[in-house]
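Only one protein chain is missing from this complex, and each of the others stays in its spot.
Read from first to last, the chains carry the letters A, B and C; within each, the first residue is number 1.
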């Protein structure tokens, strides 16, 4: 299992607002099985198998690039994968909060 | 007002777990005035004035670098600043959710 | 055609030096057809078809994760793809340099 953060930004749309395009990318995640995801103010965090996640990144990126009026997309992805233990979006946040309390 | 996402990663600590170091960086944010922040599984999102935010990035980065046993730190920062309207962590997420509902 | 930048960082290796692991990831690129790439101080820039590039990212990431002694890898990828014209590593740098001269 891996966790990724993905952010899809269209360039040259003529408006500084990108929420419409981010929503298109989010729609790709809806209805997907075997993943968990969370929308944040700076991207979307998704948990699942690496191959599933990379396929989703491709689909989110291309969905925005295929939107009318979009000529260029810059997509940023951070992949976090570990072998020593199971990890999850929830566990990562909980691990830091536990350290903060002690 | 700007919004940043910051992620501080120590290298060569001998353990794949970084929550202890992330907690040190989070402690920098506690007690700070005039900022709002949110811990996610992939970083910390902070809202405030650009100069305040950059000073915090510096402090979080150096706090981890100054921790015993840490010889190298890679810090990633994304800065999002706009002039056409007020923005906030809450508003950014709400704008996408509103588009998803329509 | 797209251009990506990829950076593969192993965590918890016990040494702050990562050049050995970056070299493993670079070896993945050698012998690949239909791509152009360039090593920089902060990552590797690769030019090619999106699907080819994503397959390479996966291979570079997993090659480092499969290296002895590595339990966790954080890989960062930036994808830049445009539809309005052909783009290349060389052209992108040249476009900025041309603007700087004028």
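Going forward, a residue touches a chain if its C-beta (ideal position, glycine included) is under 8 Å from a C-beta of that chain, and two chains touch if they have at least 3 such contacts.
Predicted model only: the values in this text are computed from it and were never measured.
Chemist: Taking the complete complex into account, which shown chains does the hidden chain touch?
Modeler: Output: missing chain touches A, B, C.
Chemist: For chain B, which positions touch the chain that isn't shown here?
Modeler: 11, 50-51, 54, 57-58, 61-62, 65, 70-84
Chemist: Residues of chain C in contact with the chain that isn't shown?
Modeler: With respect to the unshown chain, the touching residues of chain C are 3, 5, 7, 16-17, 19-20, 22-23, 26-27, 38-43, 45, 76, 78, 80, 82, 84, 89-90, 92-93, 95-100.
Chemist: For review purposes, identify every residue of chain A that touches the missing chain, sorted by number.
Modeler: Touching the chain left out of view, chain A contributes residues 9, 11-18, 71-72, 74, 76.
The rule we apply is simple: only the chains that are shown with their structure count from here on.
Chemist: Taking each chain's centre as its mean C-alpha position, how far apart are chain B and chain C in Å?
Modeler: 25
Chemist: How many Å are there between the centre of chain A and the centre of chain C, using C-alpha atoms for each centre?
Modeler: Roughly 19 Å separates the two chain centres.
Chemist: For chain B, give me the residues that contact two or more of the other chains.
Modeler: In chain B, residues 16-17, 76 touch at least two other chains, as defined above.
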